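All protein chains but one are shown at their positions in the complex.
Chain naming follows the written order as A, B and C, and within any one chain the residues start at number 1.
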Amino acid sequence: MNRYILKRLVYLAVTLLVITTLTFFLMHSLPGTPFDEDKISRLSAAQQQQIYASYGLDKPLYIQFFRYLTNMFKGDFGTSTLYLGMPVSRIVLNRILPSALIGFQAVLFGVVIGLVLGIIAAYRHNTSMDYMTMIISVLGISIPNFVVAALLQYFLGFKLGWFPVAYWESYANSILPSLALSFGVIAQIARFIRTEMLSVLQQDYILMAQSKGLSPAKILVKHALRNSILPVVTILGSIVVNLLTGSLAVESIYSVPGIGSLFVDTIKANDYSTILGLTVFYSAFYVVVILIIDILYCLIDPRIRLASAKE
Amino acid sequence: MNQLLEVDNLKINLETQSGTVQAVRGVSLKLAPKQILAVVGESGSGKSMTVKGILKLLPKTGGIVGGKILFEGKDITDYSVKQMRSINGSEMSMIFQDPMTSLNPTMTIGKQISEVLREHTKMNAKQRRARAVELLNLVGISYPEKRYSQYPHQLSGGMRQRVVIAIALACNPKVLIADEPTTALDVTIQAQILDLMRSLQEKFGTAIILITHNLGVVANIAQNVSVMYGGMIVESGTVEEIFYDAKHPYTLGLLASIPNVDEKDKELNIIPGTPPDLIDPPKGCPFSSRCPRAMEVCHQYAPEKTMVSGTHWLSCWLMDPRADKQHGGDRA
Amino acid sequence: MKKAIKSVIAALLVVSTLAGCSSFTGTQSSGTAAQGESASAGSGKDSITLYLKNEIPTLNQFSASDNIAFAVLNNISEGLYRLDKENQPQPALAKDVTISDDQLTYTFTLRDGLKWSNGEPLTSKDFQFAWLRQMTADARNNYSFIMTDYITNALEYSEGKATADKVGLEAPDDTTLVVHLKAPTPYFLFLTTFVPYFPQNEAFFQKQGDNFGLGKDNLIYSGPFTISQYDAASGVTLVKNDNYWDADNVKISSAKIKIIKEQSTAMNLYKAGQLDRVELSSAEVPSYKEDPEFSTNTIFRTQFLQINTTAEGTKNVNIRKAISCAIDNDLLANTILNNGSEAAVGVVPGTMSSGVTGKKFSSFQNGLKTFDVAKAKEYWKKGVAELGKEPQLSIVLDDDTETKDVGTFIQSQLKDNLGIDVTLDSKTKEARRTLMKSSDYQMGVNAWGADYDDAMTYIQLWADHSVINGFRGNFIDESYDKAISDAKAEVDTEKRAEILASAEKYLISDQTVIVPLYYMGSAYLTKSNVKDLFVTHAGTLELKHVSVQ
Partner (left out) sequence: MQSGPISDELFRPSVKNKEELEHISRPNLTAFQDGWLRLSKNKGSVCSLILLILLVILALAGPHLTQFTYYGTDYNATYQAPSMLHWFGTDKFGRDQWARVWYGTRISLLIAVVAAALDLIVGVSYGAVSALFGGKVDAVMQRFIEILVGIPNLIFVILLMMLMPASVWTLILAMSISGWVNMARLVRAEILKLKNQEFVLAARVLGTSDRDIIRKHMIPNTIGVIVINTMFTIPSAIFTEAFLSFIGIGLQEPKASLGVLINSGFQVINSHVYLLLIPAAVIVLIMVCFSILGDGMRDAFDPRMRN
């Protein structure tokens, strides 16, 4: 197992390098420069030249790339051109924390509630409980999360005053955005667990467990759950990555200084170094999450361990 | 004889999308302590449903609609699933057909054994482990200590069935129900498993209901045999009575279809046709449509139980004196 | 195995706790912040809460180039002059100025005893340092033209062809600053109210190095307020600067400026009493129009349709005129925008100063953009006849909601009034600029905000041919260029204004290089106890005079 993880970590480094390279050239092939060209056109040709030179943009792309890589290995991700002068690592760190907090809480709420709902729905298949879960689940995926966020803000925040309407000043500010984001997670988890569990509940080993005289609760938790959780773990990977890296709409509704808008703003503003820094961070995070999920697979289903050990 | 388990006129219905299936239509069984009873029939005859009905393991869509089940004299017919939990696994336990699917793939062998001990005994973790290893040893698994912490997929089919047997025997049950325990296994393994079951039965005196579609495996192991067809028992008796004095055409057909090693060239005997549709069961004898000696009456009226001896009975119109007139005793 | 899972969960919990602890912007003063909030919410004492619609890109004055950054910088630092409520420059760090007769030399005298927030004296050297830096490419705001256009030898200095001592900028003593201009510039005092003209403490700046401006402690303050809390994405908290020369007249002790991007959020907060001013969307204006808290204002920022004079189809002047005549700006401003924006007739907002005392530029403007469907059709017919076929037209525009609405409106007007189908091509700002820069477009929605209160800020845009300029529709016209250089040399303000007005007429009516659309405005609700809160014509937030009753 340790060797396997080590091997994956080497892969990870290579993957990151490829991603960085591709992103670098893709970013530079986006139209435009990081500057307000309209304003720059007011400057003399010599002045314009100076500006490009001061960012190193006058050099051929491959030289820029190698310079970026060398700096990156030294731990220097450059400075932003949108947030002028701000080191990229500082921007990313500042902005990732709020997103990570609300994302983590949303996943936590979502997984716990989703699991409970999904299990109950499967166990009470075709009862009102089941239908209710399915309704929640369908609404959860079909109502855009910004509408949920706006409704929660209006009713729980503004009308009832239970939670702050917006801003990012204390822990209480993180609850509504987390709730808004967890809605979709609940929906997805509940559905996947329900479906998978319905088929697991038909397996002989469930009958076997019943014939052992085990209580329904024990059968559900010890026998059915672990066998139904695999697709959930798979889907959880992308849920975690998406949520921890921010949701533009929900963050802007609650004025959370998160990473959601940073992605969009910096891409649209051709802020090369910030995008690259974000991408490196994001993909490292993603690859690590995938690695954790693959390890979880093995932990959850012993049959998979063999398959991956053979690799 | 004081009966350990008595099933009287049990009826079980299953709700499906196509309609209500009358899976079990009045089955009666008697099991004495230390006895091995074989229930024989082809798939769909309702034999699995009968035993699942006894243990209350029916699917949610199924239910007992009539009859009685007595266990050690107690009426357990209307026991809830919750009430049955104290009996299942400790007093009565079950072995399933396919060892490949009846073990939880994500739980170690040891855990699956000690789980049942934990449920029904007061043993502590250490004792449970010791008992589990002992059981593995008992069912003939080598390196039981090592196997204890392995997962089902690391074991062969035969070994898994031994594990299932170990689980079933963990609490020294009085009744062991084995639902086609050898069907999914290789022929050589089949014999080993049957041997194991017999030796364990001799050792512990557990009464066994052995469900099988293969009359061949019955001869060496069972004392009594009930033959099921179309949700009913059509003939019942001791092994000798069934093998040497079977009277029901279906039983005879089953006997004829046992491959005989001596007659290599002979074509394998089969019973033509398919079992009846139990959503709309035939009015008369369920076997009438396939019976080589069917009469008009068989299609319209259900035959009554005829006692041949104290232990041997069958339901067939051929036993009616009027039938003899027609056929003129042409039986060999 | 279980241990592994447990440790993963534990690690996650630690991470989330860390995330929680260190990221909240209100943690340091959460107790007092809550009190401050309720104070500003109800009774109102000496604190207000406002918001900006986008993140603060930077607080480094050499990097700042937009109104968001200026909104903060204008209140934490100060120039020689500061705009008052009537948008007139009033002495600020300077107490006086003497202008030479030829209007080429300005001698500013600073107030006595000026101090930076750290107590160090603020001198004319600080201006000299900041201005010289602003002229070079080291100033990342690309605003060097705002210096080099006016000050002698500044361009040469910025291009590295002259040394600093050659630049027309002298600080003979601590309170005197002498500026030599290339040409008479009637609006030069306006320029000194603009952030790039603000002073900077050289010693502090050098000490901070790359960290300058990144955090509240990496800044030094010369304005009415200092910063007590700063996060680019969640906002700043300003507190009164006791070292400010006019601290006695700063009536509020603190001001919170939050970042709120969603209109509905701002509205909820305003109604909940957690904001003192909210900007209204066009849809909300009708229901609040009669509210005593309602007000509007416009800023010097003109949205216009730039037509490419060399592109297929639009190179024909009659086609351009037809397009211009077919668009009803009043309808656009009053129905679609409906937020205080005003229909534009020219590219120069009429309320701009003309340079002539007591006269707005509008009194010189006439015969600019008109809306006349009959004429539009006539021009179109003529244009099509000249081209030999009906041109296929498309418009490039930015992808924000307001600009897209404008595009949709223009599209529908051209459909209704000329019967033509125009394609909209909305792009990211950078992509739109790339297309315009490379002249790969027919029409583009663009905007220009005035840097100072004079028509020249707009008019000269189309005369600047230092590079072939797609942004200006590739319009190159000698008579126009001549008019601009004449105006620059003209000392008589009345004549100068006339020259500029007729150049504008030539640009819009005769050549129709652009179609002015509207002057940007906003509609607000402001809590009735908040007084003297205003936004200057340049679009900068002014908090110095605010009081809460």
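Rule of thumb we're sticking to: contacts are C-beta pairs under 8 Å (C-beta built on N, C-alpha and C of every residue); 3 or more make two chains touch, one makes a residue touch a chain.
Since the model is a prediction, treat every value here as computed from it, not as a measurement.
Colleague: Determine which of the presented chains are touched by the chain that is not presented, and list them.
Modeller: The omitted chain makes contact with A, B, C across the full complex.
Colleague: Using the definition of touch stated at the top, determine which of B:Thr16, B:Gln83 or B:Gln127 touches the missing chain.
Modeller: B:Thr16
Colleague: Using the document's definition of touch, tell me which of C:Thr105, C:Ser228 or C:Gln263 contacts the absent chain.
Modeller: Of these options, the touching residue for the absent chain is C:Gln263.
Colleague: Decide which residue listed in A:Gln47, A:Thr81, A:Asn173 or A:Gln188 touches the omitted chain of the complex.
Modeller: A:Gln188
Colleague: Among C:Ser287, C:Ser438, C:Ser485 or C:Ser528, which one is in touch with the chain left out?
Modeller: The single option touching the absent chain is C:Ser287.
Colleague: Looking beyond the chains shown, say which of B:Ile177, B:Met197, B:Ala302 or B:Cys316 touches the absent one.
Modeller: With B:Ile177, B:Met197, B:Ala302 or B:Cys316 as choices, the missing chain is touched by B:Ala302.
Colleague: Footprint of the hidden chain on chain B, which residues?
Modeller: Touch with the absent chain occurs at residues 16-17, 59, 61, 100, 153, 272-274, 276-277, 289-302, 304, 317, 320, 322-323, 325-327.
Colleague: Against the chain that's been left off, what residues of chain C make contact? List them.
Modeller: 263-264, 267, 281-284, 287, 331, 335-336, 398-401, 404-405, 407-409, 411-412, 415-416, 423-428, 431
Colleague: For chain A, enumerate the residues touching the unshown chain of the complex.
Modeller: Residue positions of chain A that touch the missing chain: 11, 14-16, 18-19, 22-23, 26-27, 29-31, 134, 137-139, 141-144, 146-147, 150, 188, 191-192, 195-196, 198-199, 202, 230-231, 233-235, 237-238, 241, 248-249, 263-264, 267-268, 275, 278-279, 282-283, 286-287, 290, 297, 301, 303-304, 306-307, 310-311.
By definition in this document, only the chains that are shown with their structure count from here on.
Colleague: Approximately how many whole Å separate the CA-defined centres of chain A and chain C?
Modeller: So the centre of chain A lies 36 Å away from the centre of chain C.
Colleague: Of all residues in chain C, which are in touch with two or more distinct other chains?
Modeller: Chain C, residues with two or more chain partners: not present.
Colleague: Can you tell me which residues of chain A touch two or more of the remaining chains?
Modeller: In chain A, no residue touches at least two other chains, as defined above.
Colleague: What part of chain A is in contact with chain C in the complex they form?
Modeller: So the residues of chain A in touch with chain C come to 30-48, 50-51, 53-54, 79, 82-87, 90-91, 94-98, 100-101, 104-105, 150, 153-154, 157-158, 161, 165-171, 173-174, 252-255, 257-258, 261-262, 265, 268-270, 292, 295-296, 299.
Colleague: What residues of chain B sit close enough to touch chain A in their complex?
Modeller: Counting only chain B, the residues touching chain A are 52, 55, 57, 60, 81, 84-90, 93-94, 96-98, 101-107, 115-116, 119-120, 151, 153, 164, 167.
Colleague: In their complex, what parts of chain A are in touch with chain B?
Modeller: 125, 203-205, 207-216, 222-223, 226-227, 300-303, 306
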